[in-house]
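Before I ask anything, let me first share the structure, which is written out below as structure tokens.
Excluded from the complex is one protein chain; the other protein chains are retained at their positions.
Chains here go by letter, A and B, matching the order in which they are written, and residues are numbered from 1 within each.
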Amino acid sequence: MVELERHDYDVVVVGAGGAGLRAAIEAHEAGARTAVVCKSLLGKAHTVMAEGGIAAAMGNLYPEDNWRVHFRDTMRGGKMLNSWRMAQLHAQEAPERVSELEDWGALFDRTADGLISQRDFGGHRYARLAHVGDRTGLELIRTLQQRTVALGVDVYMECTVTRLLTDDEGAISGAFGYWRESGRFVLWQAPSVVLATGGIGKTYKVTSNSWEYTGDGHSLALQAGASLVNMEFVQFHPTGMVWPPSVRGILVTESVRGDGGILTNSAGNRFMFDYIPDFFRKETAETEDEADRWYTDKKNNRRPPELLPRDEVARAINSEVKAGRGSPHGGVFLDIASRRPAEYVRKRLPSMYHQFKELADVDITAEPMEVGPTCHYVMGGVEVDPDTAASRVPGLFAAGEVAGGMHGSNRLGGNSLSDLLVFGRRAGLAAREHAARAGARVRVPEDAVADAARAALAPFDREGGENPYAVQHDLQETMHDLVGIIRTRTEMEQALERIAELKKRVADLSVEGHRQYNPGWHLALDLPHMLLVSECIARSALEREESRGGHTRDDFPAADPEWAKVNVLCALGPDGVGIAREPLPQMPPELAEIFEEIS
Amino acid sequence: MTYDATFRVWRGDASGGDLQTYTVPVNEGEVVLDVIHRLQATQAGDLAVRWNCKAGKCGSCSAEVNGRPRLMCLTRMSTFAEDETVTVTPMRTFPVIRDLVTDVSFNYAKAAQVPAFVPRPRDEDGNHRMQQVDVERSQEFRKCIECFLCQDTCHVVRDHEENKQVFAGPRFLIRLAELDMHPLDAQDRRAAAQEEFGLGYCNITKCCTEVCPEGIHLTDNGIIPLKERVVDRRYDPLTWLGSKIGRRPGR
Partner (left out) sequence: MTTTAPRGAGTAAPGRGTGDSGRAAIAARTLRTDRWWVQPLITAVALVAFVVYATFRAFQNAYYFAEPYISPFYSPCLSTRCEGDTFPELFTGPTWISPAIYILVFPLGIRLTCYYYRKAYYRSFWLSPPACAVAEPHRGYSGETRFPLVFQNVHRYFLYAALVINVVLFYDAVLAFRDETGAWGHMGLGTLVLLVNAVLLFLYSLSCHSCRHIVGGRLNHFSRHPVRYRFWTFVSRLNARHMQYAWVSMFSVALADLYVFLLAADVIVDVRFF
């Protein structure tokens, strides 16, 4: 038998970002013995990077805002490919999820009436994002963290889950992992596992995501028998830092544009006016004057084109740079300095001010920023039941970025934090109910445990193999160059060939040192996950022969109404990753009406 | 713009270790963490370092650079001369796990002891109403990214291991200040601050403020006001008398 720690729980949550902690709180409060397992220290999850705010139709500034408008905005932003039920639940429940954060100690910025203040963001018809300056994610994670600690939920920090374990009937029976600190193995036996592992950004070269975003949750789910939906939709945030090289990709919040910042090219033109798609023409300003008036008078003016959904803006920036109208370091200019007083910028965007000052030595109140697209978010993810966040595998739930469907082909800013809260809570609740039904009959097959341990130690057994950092670097280049913002068949086929080669290299690599806090080993164990999700992205992207949201095909540049009815699914079969098409669920008429009511 | 820098990095674990010297290329615009990562990728694959966001938002990559507690991601290489040796060591106040990674569980243990937030009930329409001026002081402390550099630099525990039992450190003193100033919180935390969290150990030498990467004024806005609030309750004979005859000072 393998030497390991064993723990018994009802619900094990993998990941301690917003979704994971919200799920754990809900499961614990519903009476489940709950554990959270996370790769970093508690409170460091990628949620802290979220800046702009939490989208919720609370109507604090615009009483005409309500869940129906939010639902409509979300569906339109996702080019109607969203799971309508998820979008509906999300829009309906987000306001209460925000309010309860206040009961747990969160301190949002206030309106003059003392209510939670809300800010404008791309794709949202009304000012809707509850925020704290531009560090809303930190507020969210800290609030949930403090709540988790106050409730006494067990948290296993700096622990990596390498495998999900299933019983003979294919239902979840636990998770296997190791302490990063000591390299010792841990087994959590539990009938319910909630995946809340975030995204896949680390498979790309230029990304706003941290090292944790290796797609391990997507991969664990696939390997346990779940399916992934619409993995081709990867969001490139239009504004990441481009200089200095070492911080390339780090996010510049959309609030800069929401608060008055504009995008210009090297000729000084406000180029977004040239990229307004017909789909959004009716609600977008035509002249700079109208756009500028909008900030103070939203009723009588239309939105500036800088606040179009992220996919539109990212593509526009990409085109400008390709056309040779970029900034010195290969981006475009984002200018708030010439448009707002320095004091206003420091007050509204304190962490952006700080970030540019510290990292790039640029004073954003005095000069424009240089920005360019950066891999930010994956809309695709584990296919789940909208109401319970349950995957195909009994006992396996997924919430947050790792779950798919909610955002369709493109996510609106601010909808991710609300997504974490709404579906984190639902996943926690459903996981606890599943555990109650499953009772105490969890059985973990010992041979599966032994196999997981063997696989984890394999990189130490090989000698003279390649260094894992080199393989990671090549994978990131491949995805960036061949499955990036603009895609074509030939390039994606090439990417798949390279991924196949990289798989062979991963099977041969070796690591030096021992099991105690060994980053080389950790990376060696992350790489198979990264390769598997990269393959899913490439295969799904190859399958979808149209351009929509976060998926742009040079060889199929238009949206195709037939593809608007189809989800692309990925599953792992005996021969590797398999692709299938599935019709989108039909939206009920009472929701379909909304799109005619609100124009 | 590339040059070769000399780095001395502490390598080892709880059983021992020493400073090892490396020569490593540095490019324009890089920070110390980039150089550490280059060492990891090219010369020392098992060099342990904790990091996440690399943008000064998560507070993971805390260490000491040339003896000063810093976030490695916010320490630009341009602040050093090209011929200057850069020494990187783990945070001294905490037990070392390996290389630059320390065991910061002291902080999580203290966090768990902080009495939880207790809100007053919501208004009738289900909202909490708070004015911006009332939330701003606590918001400053909620900027904390928990890098624990203030805990590391604070001589109360840095130089006196035994004080870890009785002193929670600056991070948790401002957490108490945050809750005590929170417009919704219904608990009085002054007695606990003094008795359980060791507020009296702080001799306000302000190293925590100097080191804070978020620019939080821990001492002036958090710890000293908290000390004054404790004085109200414990060392002010008038309010003490008031509390004895049943009238609590208005807040």
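We adopt the following convention: a residue touches a chain if its C-beta (ideal position, glycine included) is under 8 Å from a C-beta of that chain, and two chains touch if they have at least 3 such contacts.
It should be emphasised that the depicted structure is a prediction, and the values quoted were computed from it without experimental measurement.
J.: For the chain that's not shown, point to the residue among B:176, B:202 or B:216 touching it.
T.: B:202
J.: By the contact criterion defined above, which parts of chain B meet the unshown chain? Give residue numbers in ascending order.
T.: Touching the missing chain: residues 10, 12, 14, 16-18, 64, 66-69, 84, 87, 89-90, 92-96, 102-105, 108, 112, 131, 133-134, 153, 155-156, 158-164, 167, 180-183, 198, 200-207, 210-211, 220, 224-225, 227-232, 234-236, 249, 251.
Please note the rule applied: only the chains that are shown with their structure count from here on.
J.: In the complex of these two chains, what residues of chain B are touching chain A?
T.: Per the stated touch rule, the residues are 13, 27-31, 34, 40-41, 45-60, 73-74, 76, 78, 97-99, 101, 103-104, 108, 111-112, 116-117, 119, 122, 126-132, 135, 138-139, 142-146, 179, 182, 184-185, 214-215.
J.: Would you tell me which residues of chain A are touching chain B in their complex?
T.: Going through chain A, the ones touching chain B are 40-44, 46, 48-49, 99, 102-105, 107-110, 113-116, 132-133, 135, 138-139, 142, 146, 149-150, 157, 181, 210-212, 243-247, 250-251, 351, 354-355, 358-361, 467-470, 473, 511-514, 516-521.
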